[in-house]
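Every protein chain except one is present and positioned as in the full complex.
Presenting subunit A:
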Amino acid sequence: MIMEKSNSAAKTNPRPGEPLLEINNLQVSLPDAPHVKPIIDGINLRINAGEVVALVGESGSGKSMTALSLMQLLPTGLKATSGKIIFDGEDILAMSQRQLNHLRGGRIAMLFQQPQAMLDPTSRVGTQVAEPMRIHRNVDRTAAKARVLELLGEVGIPDPSARADCFSYELSGGMAQRVMIAAALSANPELLIADEPTTALDVTVQAQILKLLDDERRKRKLAVLLITHDLSIVSALADRVAVMYSGRIVEEGPTQRILNSPQHPYTKALIQCSLLKADKDGNLFSIPGGAAQARDLDEGCRFLPRCVTAASANLQERCTHLEPALDSYNDCCKARCWAVKPDGAHSGAHEARRP
């Protein structure tokens, strides 16, 4: 099923619109601590070539762990325990270390939240930008040097030849993230995972970095998995959005459809939070409760303890005992909620897949 040697050189890479990455029923857990519920609990997600998919959710919902499992760089102790991650026809979870090294930086590149911490403090910036092209594209030292300067210029770093010799601590956060972008693009990957690439940056720099990311991905027809909790970023960049809550995807669909008419109560609440509208007492809206214990619920909907819809829709009983499945609605979107009427459903005929 999995070919021993990657044959990607022989066949053409997926064209825009064709599936590039498919996460099937991915579960990430701590094998050494069986009593701890999985961190990521059966998520499905598809990214087509050239498409930007945003993964949204609050801290601890499993967004970053999803990203790291695509790279097979999960922190020690965590493991993808079941499911598949099919990238261009091959399952990443079944790959050898050699195949993974070929994939990382070569076909899938990654941006991180704290760009300065992600650069080796004892290694010059230019060296680190050059690594992917040296490793994956067999570019020799001299050619790599020239190409690095080109790339640094392209990502908007003034005076590239001086900056290439800098160390990470000599760069501002924005500059460091530009360097990380240059390093990510260094070997011309097909998929870019951007894990909260602007969270650590100040607002004016955020906008510049997002603009740069958008320009580059259009120019290079890059597929992007954008991880963020900022819905304005989602609205500006993403073709599709998936909302994560407590290790699961609770709603997914085309960005404008989801942002304009969200169906899942969690998505609705997230959008309301992002509007920053104060009520008459001057308080900003926030979702009551926390997501911390949601994973420990043995049955029923994980969002129920914080849900306002369940009570008003008179679904309390069902939501307490049965977890809804991620069903499609309106022929374009999917939601994991009993209050959302799924496509082709007849009242009462729909049953939960998980007790």
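Note that in this section a contact is a pair of C-beta atoms (placed from the backbone, for glycine too) under 8 Å apart; a residue touches a chain by one contact, two chains touch by 3 or more; residues count from 1.
By our rule, contacts and distances are computed from a predicted model.
J.: Mind telling me which option in "Spermidine/putrescine transport system ATP-binding protein", "Inner-membrane translocator", "ABC transporter permease" or "Aldehyde dehydrogenase" is what UniProt lists for the chain we can't see?
T.: Options "Spermidine/putrescine transport system ATP-binding protein", "Inner-membrane translocator", "ABC transporter permease" or "Aldehyde dehydrogenase" considered; the missing chain's recorded name is "ABC transporter permease".
J.: For the chain left out of this view, which of A:Asp120, A:Asp296 or A:Asp343 touches it?
T.: Here the residue in touch with the unshown chain is A:Asp120.
J.: Of A:Ile40, A:Ala80, A:Ala187 or A:Ile287, which one is in contact with the hidden chain?
T.: A:Ala187
J.: Tell me which of A:Ser29, A:Ser61, A:Gln128 or A:Thr198 is the one touching the absent chain.
T.: A:Gln128
J.: Spell out the interface residues on subunit A facing the chain that's missing from view.
T.: Listed in rising order, the touching residues are 71, 73, 97-98, 101-106, 109-110, 112, 114, 117-123, 127-128, 131-132, 135-136, 162-163, 166-171, 180, 183, 186-187.
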